[in-house]
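Presenting chain A:
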Amino acid sequence: MLEIQDLQVSYGQIKAIKGISLSVPDKSIVTLIGANGAGKTTLLRTISGLIKSKSGSIKIAGEEITSCPAHEIVKRGIAQSPEGRMIFSNLTVQENLKMGAYLRKDHANISKDLDYVFNIFPRLKERISQAGGTLSGGEQQMLAIGRSLMSKPRLLLLDEPSLGIAPILVRTIFEKIVEINKNLGVTVLLVEQNARMALAIAHRGYVIETGKIVLEGEARDLAENEEVKKAYLGSG
Partner candidate 1 sequence: MGEILQQLVNGISLGAIYALIALGYTMIYGVLRFINFAHGDVFMVGSFVAYYTATAVSKFFPVGSVPAAIIIFLVSMVFCAVLGATIEFLAYRPLRIRPKLTVLITAIGVSLFLEYLSQLLFGATPRGFPEIISNAPFYKSKLVTINTVQTVVIITSLSLMLVLRLVVMKTKIGTAMRAVSFNQQAASLMGINISSVITFTFMIGSALAAAGGVLYGAQYPSIDPLMGIMPGLKAFVAAVLGGIGNIPGAAIGGFIIGTVETFIAGTFLSTYRDAIVFAILIGILIFKPSGIMGKYEAEKV
Partner candidate 2 sequence: MKPQFTFLLVFAALAALSFTMGAVDPYYLTVIIFIGINITMATSLNLINGFTGQFSLGHAGFMGVGAYIAAIISTYLTTHGMSSDGVSGILVLAASLLGGGLFAALTGLAVGIPSLRLKGDYLAIVTLGFNEIIRVIIQNVDFKIAGTHYVGGARGFAVPQLSTFLWVYGIALVVVYFVENVIHSTYGRGFLAVRDDEVAAEAMGINSTRFKVKAFVIGAFFAGIGGGLFAHYIQYITPDNFTFLKSIEIVVMVILGGMGSTYGVILAAIILTILPEALREFSDYRMIIYSLLLIILMISRPQGLFGNASIKKFLAKWKTGTATN
């Protein structure tokens, strides 16, 4: 589904991503784990076209998208639930979700998908006409994921869905991610600091350190890897 080849990204003089290659197979969940500042968010922002890469290529289902503007990339079937959630505080929950479906013309299916989102996140339905800014952190996260689903993506990029959320909600959200992947067949690239949770639901995983992939493999194997355990799972 997603193929990244030797991608390099810089902010001015600072190299944020120093040649990353990774692949996300169709209908899988792949997770990217790493410390703060390792370049995870930068990678997702580059895939979504918010940052221009210096070199390398990004392909979705074989199609080159490296130099596409952000709104074109959404058209190609990539949606992102960004770091910090970026809910439109001034729009209602419903309007936020409708913005997710901005490019779609199939109105009948949009309301079906809206129902689906309300089905997996019933809390959102209760708050349907509330302004996005009035939701709690966890609800905003649900809204962000729901909103990204509304574009009917082939590939869903999730940036730190567990950040700043009550632990009990984190579990729910991760369960929903699995559900979305299974029921809708959406491919997921999940960026997380919470490596334990991420590796538990993912099929494959990559470990990123200062802009480079240092480890990759089956999620199960990574979870057993001594180095990963030491560095990211908090046990020796």
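Picked so that all candidates are chains of the complex that A comes from, given by their letters.
Criterion: contacts are C-beta pairs under 8 Å (C-beta built on N, C-alpha and C of every residue); 3 or more make two chains touch, one makes a residue touch a chain; residues count from 1.
Computed from a predicted model, the values in this text were never measured in an experiment.
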- Message: Looking at 1 or 2, only one should touch chain A in the complex. Which number is that?
- Response: 1
- Note on the structure: As the complex stands, chain A meets candidate 1 at residues 48-50, 69-71, 74-75, 79-80, 82, 86-91, 95, 98-100, 102-103, 147-148, 151
